[in-house]
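Reading through the structure tokens given below for one structure.
On to subunit A.
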Amino acid sequence: MLTLLIFVPLIAGIFSFLVKGNGAKGLALASSLATLALSAYVAFETGNGPLGFSMPWIPQLGTQFSLQADGMSAMLCLLTGIVMPVVIIANWNKEVERPWSFYGLMLLSQAGITGVFLAYDALLFYFFWELALIPVYFLCSRWGGERRIAVTFKFFVYTFLGSLMMLAGLIYLATLTPGADSYSWANITRAGASLSPENQSWLFWLIFIAFAIKMPIFPFHTWQPDTYEQSPTPVTIILSALMVKMGMFAVVRWLLPVVPSGVAFWTDTVIVLSVIGIVYASLLAIVQTDLKRLVAYSSIAHMGLMCAAAFAHSEVGMHGLMVQMFNHGINITGMWLIVSMVENRWGTRDMSKLGGMATSAPQMSIALLIIAFANIALPLTNGFIGEFMLFNGIFQGASAFSMTYMVVAGVGIILGAVYTLNMVQKTAFGNTVPMQVAKDMTLNESVAMALIVVLVIFLGVYPKPLLELTSGISGAILP
Partner candidate 1 sequence: MDLFEILFWLLTIMAISCALGVVLSRNPVNSVLFLIATFFSISGHYILMNAQFLAIVNIIVYAGAIMVLFLFVIMLMNLNADVEPQKSRLVQFAGIISGGILFLVILAALRDARTHGTLEREATDIGLIKNLGKTLFQNYVLPFEISSVLFLSAMIGAIVIGKKESVHPVVSERNPHQN
Partner candidate 2 sequence: MPIQYYIFLSIALFCIGIMGTLMRRNAIIIFMCIELMLNAVNLLLVAFSKMFNDPSSQIFVFFIMVVAAAEVAVGLAIIVMMYRKVHSVDINILNRLKH
Partner candidate 3 sequence: MTDLVYLIPLFPLIGFLINGLGWRTIPKSIGGIIGSLAVLASFAVSLGIFFEVRSGVSKTVTLFDFIETGSLHIPLAFQVDSLSALFLLIITGIGFLIHVYSTSYMHDDEGMVKYFAYLNLFVFSMLLLVLGANYLVMFIGWEGVGLCSYLLIGFWFKNRDYTNAAKKAFVMNRIGDLGFLVGMLLILYHFGTLTYSDFFGQLQNGNAPVSNSTYNWIAICLFIGAMGKSAQIPLYTWLPDAMAGPTPVSALIHAATMVTAGIYMIARSNALYNLAPAALHLVAWIGCATALLAATIAIKQYDIKKVLAYSTVSQLGFMFMALGMGAYTTAVFHVMTHAFFKALLFLGSGSVIHAMGGEQDIRKMGGLGKHMKITQITFLIGCLAIAGIPGFSGFFSKDEILGSTFAGNKAIYVLGLIGAMMTAFYMFRLYTLTFTGTFRGTHEQEHHLHESPAAITIPLIILAILSVVGGYVGLPAVISEHHMLGSFLSSSVTNLGLHEMEHSTEWMLLGISTVVAIVFSIAGFAANRKPSFAPNTGLSKVLENKWYVDELYDSIIVRPITAFSNILDRFVEKMAIDGLVNGIGKTVRWGGDRTRLLQTGQVGFYIFMMVIGMTVLFAISFFWIG
């Protein structure tokens, strides 16, 4: 079952290169819907305990093809399963060059992302981590904007540098427990925990840098706004809704339990960085005029909050983190969909040239409003549940300064309201003449958007399914 989850998109992705013309789009949609069904089934099954799968892979290296889906993995797979069809549906009418390779790469990257969420073996994890990255690199550098080459190169080098350091750290850990499964999660964590606190504290950075770049955490974030800006929007969605979660997920799965003393030693540093990042990114978002950059900075702010909660070492925060990973993925997808619709219709992302969408495209504006309010965590949208729990977690954290952290992070939500409402005001409101002539959402866009909006509100009103799916994980992670 778990292998199917990875291999369906993988095989569909490979096949996609063989399909000529627009058939690739249909193939991609079919595959992604199948994955959605599979991931929903997996999520349902994990209610009865984690699913596992294991077979020998490269025993000489001490690595196994070992997968495991607990609530957190299942939830993130479900997120992947939801986001992919939404992206494909929303872009159904948009012609891309060489659709076979575009959709093929998308599916390959989906396979990689799913693999990351499921891998229970460090080397396998690294393998999927890179498998997810490389297609995205090609997607950005072939279909991206004007400055794509320089920007994607920076993105690639940046993340790859981090990955290599992580690989070095994992190899070091694996050498501590020789054997045929020295890369398995259990052995890695045992090896990590057996190290002295000094060793753990440098090993922490070796591994954490990769995740910090991926999330990204201030000050490792500069690849992100550029890359989001230059990538084609479907890729941006994958990047910000899914790949960013890879970093967060990896922190929870491959960092916190692996070097507990190192984490304890650096907790305050990381939380301070995250909290600075929240305020910093929010302040920067206020002065952005490009929609994509604004959303990019807002994403950095949100990830900062999640990262702070991840390190706050409290059960509520951890649970909130799980929930928020899902919710942020949904929200940011909606946000990008709106941005791409705006860009497709009016050909610009410069907010100073936009305005009056509420007159010409009221449905789009309503969707924008709902997503925007989810973005600033208004109650009864899904964003609120997560952020409330995150704030709660940061507040109840083990650190002596948790109150300060929480209040400073809270300034972020005020600034969040400022930039989000600025964006709403400048795009939807006002009365700009060129924007009067445009169509509202087309059918496929409405379907994609409606799915997102329904999820936003449903999970905001009744978060119980999501909470139950991930309950108990946090307790298992925190020692």
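Criterion: contacts are C-beta pairs under 8 Å (C-beta built on N, C-alpha and C of every residue); 3 or more make two chains touch, one makes a residue touch a chain; residues count from 1.
The set was built so that all candidates are chains of the complex that A comes from, given by their letters.
A quick note: this is a predicted structure, and the numbers were derived from the prediction, not measured.
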Next on the checklist: Given the candidates 1, 2 or 3, tell me which one touches subunit A in this complex.
Outcome noted: 3
Checklist outcome for this item: Seen from subunit A, its contact residues with candidate 3 in the complex are 154, 157-158, 219, 221-223, 280, 283-284, 286-288, 315-316, 319-320, 356, 358-359, 362, 373, 376, 378-380, 384-385, 388-389, 391-392, 395-396, 406-407, 410-411, 413-414, 417-418, 421-422, 425, 428-431, 462-464, 467, 471, 474-475
